[in-house]
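Following: one structure in structure tokens, then a few remarks.
Of the protein chains in this complex, one is absent; all others appear in place.
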Amino acid sequence: MKAKVGVYVCECGPNIASKVDLDRILETLPALDEYREIELVVKKYGLLCSADGKNYLEEEIKSNGFTHLVLGACSPRDHNKTFIGVCKKTDLNPYLYKIINIREHCAWIIPDKEKATEKAISYLRGGINRVLYQSSLFEKQLDIDPDVVVIGGGIAGIETALSLAGEKRNIYLIEKSGKIGGKSSRFSSLLPRQGKGLALIEEKIEKVSANPFIKVFLESSLESIIGFLGNFEIVVKSKNGNTDIKAGAIVVASGYGLIDPLSSESHSYSESDDVYTSLEIEEMLKEHGKIMTKSGKEPASVALVHCVGREEKGYCSRICCNYMIKIARYLKDQSDAIKVTEFHKGLCMPDKGDQSFHKAMAERGVEFRRIQKITQDGTKISFTGMDGSPGNADFDMVILAPAIVPSEDTDSLAELLEIPVSETGFFQEMHQTTDPVATSIDGIFVVGAAHSPKGITDSIFFAQAAAGRILTHLIPGEKIVPEVKVTEVLEAFCTGCQNCLDVCVYGAISYDESKGVSVVNEVVCRGCGNCFGSCPSGALRTKHFTNPQLYQEVREAIR
Amino acid sequence: MTEDYITMNRSDNVLIIGAGLAGMKAGLLLAHAGKKVYLVESLPLIGGKVIKNEESFPNLECSTCMVAPVQQDVLQNPNIETLTHSAVEKIEGEAGNFRAVIKKSARYVSMTDCIGCGMCFDPCPVSLKNAWEEDLGERKAIYVPCAGALPNVPVIDPDQCLQLNGQQECSACADSCMFGAIKLDDKDETIEVDIGAVIISTGAETFDASKLPELGYGKYPGVYTPFEFERLFASNGPTLGELTIRDSEKTPGKIAIIHCVGRQQVGYCSSVCCMYSLKFAHFIKSKLPDAEIFNIHSDICLPDKNYQKFFNKVKESDTTLIYSPSPEESKVSQNGSGLKVVYTGADGKEQHVEADMVILSGAVIPHPEGSSVATIAGLNLDSYGFFEAGKDDIGSVHTSREGVFVAGSAEGPKDIQSSVIQAESAAGQVMICLGEVNR
Partner (left out) sequence: MDKKVKKEFDPKIVGFLCNWCTYAAADLAGSSKMEISPALSVVRVMCSSRVDHNLVLTTFFNGADGILIAGCHPGDCHYGEGNYYARRRYALLKKVTESLGLESERLQLTWISASEGNRYAEVVNSFTEKIAKLGPSPINCRSDL
């Protein structure tokens, strides 16, 4: 069939019409020798993006039966979607249309009308040539599985499960230990700003057990995973065998660990010393109701040492200052006579209720001592003050706030899930600020302290955020529509070098061992084209941005 | 709680108040799920505070690059009705069945006819300070707040427009518009919409530094607020990013950045000021490598896994860190042609540095719009003036009224990450609130 290309230039009121000689375009283009083989209709219109303009265009496409469409108008960032919408009302596939930006790239930046017109003609010729090389692309609709696998039964995992579970969505909660609840359920109490505190955590744990749509796997772990957003296949390994699960999304809530204080050069103590980590104190209090020394006495003086291992790890653990103030309160509640000194290097109290808690404890006699350096040997502390003066003191008890580190299974999980780990050792989010709960793989989310050191409040927010993403994107009974402009593999050219697998941050490419070629998962691919740049054999094609298509634009640019 | 809702006659629409990053992100998620979203914004543009920053910490990413695609998605999404230059006047009813009254202030420029060419600016005879540019730049009575504003449709300031304030007959802008888009007879419009749930994302402001007169804000041209400095630095700002001291051509040689301004007054740490203050030091050094920079700080708050790395980098190469137990009690005074900052040192004694420019890193405070929304919607604020969320709960976006949620710094000071997290959380809670279809 002979191609019939419609070319419409928009006057954009005076914006284009006064700076570009549109009539000359109307004369020049049809007269060009190179378009002998095709039928070309070139017209101008006042304002194509107006309601009238869109109707006009729709009618023109229908009545002329165009095979391709080129618009000389504004930036595709402004109105590409508008005109794709117009195409969709006709039989013209929207990928056989192209908008050429003769406003921002000609009319508005080239003061000389003749030059601007020449430039516009050049761009339009590139556009006409390009559309002739474009191919129809069609949206696909894929069924999804609304179920969700949650890895980790701490507070973040629990909150995720509770936010998502329902009649149309089953949740599979995988916990490596023998019970759910995580570290927060080992605490003696929570912060004053944390509502009803521990009771809420216990309530949530009970709700999980009572929810018929949440299946808990205890003493279990992830064995394998394949698939992609909407269609993951997971094998869960438990004591009594493996279970196959199908799910649409995976939420990683694998929690955190604490650094061993003895790994830091500044800290040394032996088992017989009255030196404890914060978590040990929480457990001691929960179990015995009192904080006591190893000899069974109430300590008369206690040093609370912040930031243990912070320098080594290279980040602030965010929650320690607050819980150390909470531990000071435990001590003061136990007996006002206990002398409590907090050694810190600047307090981090990033929530609005924190400062008043700090102030209240300072008023109750807790000494907050800001220092530059500290070394601890058993219950002996030596330090350098802010003004550089040295000091030392001996205490009955020392409580350490060890840096929060990723849980032990982070690396193995990352490997299984094929999601990256950041240089701090925690899972790497998709984007630091604008997409913190997603990972590089669509459909896999990371929440709670597996993402970064965070307390219960923020863990719950992260869990709800992942739930928000899943609730709005994996709707039971609805299909998902993947991006159309993705990369495809031309198997005949693929040498199987697998370069493309390494550069794809989305994990969209896999390797087919039997055929010896790369395979692109069109659901996961975002169409950036990075893999294309890495392919030594030209076996990839970035749909709608193929080299032959781009060459058409280039050819006119350097004519 | 949600199980008790009656499913008849409920509305599936969502009202979002405030089109900053939190409001936009929540809106996009809900629109994706097929909800009709009314996104109401008091300013004539969407994008919120983030787009005032050239680059955002900790990765110093170009904010426009980060946010412009989000803005475009919002404006082009058929499920989102963006109502800029508008305010919610009433919210009645209950979760699932609210009725909201929204006042759309006259823009005097047609959103459908205007193509954003900007031809109307030059003919306008009125020039005045541009508040969006923190008064550092000028605009006309018909204006867009900044180049690249979205939606790219100007607005007329009726108090300043000669025609509209009755000072004289003028139709210069209307005459210059080839699209007939300027409607000088435009009127305020009130619409009523049925909605099922509300998200409040009215954002925050920074502490009014003039409340601490010793810091010299408003008295000395060299003293800046954080957003003034952001706009001064921005390549699309009033000086195209050239760092010159207000009302002069002078490039500063010494700059003091005072942390924690207003912290004692507001009663909380704002969690973002340390990072943006360090970012400022880095900004200045990148443009003025010979500048001497002092960050006068107390506690350094770096509450994210990636913040300390940034701190270490800035500490090493960009600034001199000066510890003061109470930086906000510093005193700024004239010193020859420059300024002098007197502060309390680590030893408790008075120290000072000389500076040509002083940046006051102000605390994050509730946006004034928040309290009026709270009154209209009958919502509780906490003792600091932020929206109270989940009173007895932990990590909740539920306000004191069922079906009304809060996201972003309307709930308390937040970095961008935490705002986005709360927005996504609120979107999820709205989905749950609106019905069980999804679960």
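Note that the chains take the letters A and B in the order they are written out, and that residue 1 is the start of every chain.
Rule of thumb we're sticking to: a residue touches a chain if its C-beta (ideal position, glycine included) is under 8 Å from a C-beta of that chain, and two chains touch if they have at least 3 such contacts.
Just so it is clear, the structure is predicted and the values come from calculations on it, not from any experiment.
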Inset, instruction - With touch as defined up top, name the shown chains that contact the chain not shown. - result: A, B
Inset, instruction - From the listed residues B:N59, B:S127, B:T190 or B:S317, report the one that touches the chain absent from this view. - result: B:N59
Inset, instruction - Would you indicate which residue among A:K183, A:K286 or A:R526 is in contact with the undisplayed chain? - result: A:R526
Legend entry - Hidden partner chain, residues of chain B it touches: 54, 59-66, 68-69, 116-118, 147-148, 152, 234-236, 240
Legend entry - Sites on chain A contacted by the missing partner chain, in the whole complex: 75-78, 101, 103-106, 108-111, 115-116, 118-119, 122-123, 126, 430-431, 440, 485, 503, 505, 526-530, 532-535, 538, 542, 545, 547-548, 550-559
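The definition used in the following text is that only the chains that are shown with their structure count from here on.
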Legend entry - Centre-of-Cα separation between chain B and chain A, whole angstrom: 23
Legend entry - Complex interface listing, chain B residues touching chain A: 21, 25, 29-30, 32-34, 56, 58-59, 61, 66-67, 70, 72, 76, 112-113, 115, 117, 119, 152, 178-179, 263, 267-269, 271, 298-309, 312, 323, 325, 345-347, 382, 384, 386, 390-397, 412-413, 415-418, 420-429, 431-432, 436-439
Legend entry - For the chain A and chain B complex, residues of the former touching the latter: 12-15, 47, 49-51, 74, 77-78, 81, 159, 163-169, 190, 194-197, 200, 310, 314-316, 318, 346-356, 370, 385-388, 422, 424, 426, 432-437, 452-453, 456-462, 464-473, 475-476
